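As you look at this complex, bear in mind that one protein chain is not there, while each of the others sits in place.
The block that comes next holds chain A.
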Amino acid sequence: MTDVDVLSEAFELGFTYTRSTGPVMGRFLTALRDKRIEGIRASDGRVIVPPMEYDPETAAALDEFVEVGQEGEVMSWCWVSEPRRAHPLQQPFAWAMIKLDGADVAMIHCIAATDEAALHTGARVKVRWADEPRGHISDIACFELAGVAP
């Protein structure tokens, strides 16, 4: 057998257009750049974070923004012992539903923790900001246990 030349070419699947994120998501993402978290008040009074553009029940356009806290409570979580290459953390970590202080609906993000035993439902967590926020959901680098030295 002689060596076979394998033809290969990098292929990146992408849609090379840009679009505005609009007045609701755009405001949320811009606030992240300033290390603030804004939710939106739904017609039933609940504060939803990240904000939704339209009311989940009435479909009315929503525009009452509410700044919420940067700490919250773990409502559910799972432990990723083998992170995938695409995941935001490459050490074992948790995905979680986190209800921020002042919010009524949880959000999904990741938690950096030393091991599975360190976490439990109801645990208090706080935001760890990215070093250089840019107006993107990943400006929240992850959450970490509140009251635990990093």
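Throughout what follows, a contact is a pair of C-beta atoms (placed from the backbone, for glycine too) under 8 Å apart; a residue touches a chain by one contact, two chains touch by 3 or more; residues count from 1.
One rule holds in what follows: contacts and distances are computed from a predicted model.
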- Item | Complex member absent from the view - protein name from UniProt, among "Lipid-transfer protein", "Amino acid/amide ABC transporter membrane protein 2 (HAAT family)", "Trehalose transport system permease protein SugB" or "Cytochrome c biogenesis protein ResB" | "Lipid-transfer protein"
- Query: Out of A:V66, A:V80 or A:A146, which touches the unshown chain?
  - Reply: A:V80
- Message: Could you pull out which residues of chain A are in touch with the chain that's been left out?
- Response: 13, 21, 25, 29, 48, 50, 52, 56, 75-81, 84, 86-88, 95-97, 105-110, 116, 121, 136-138
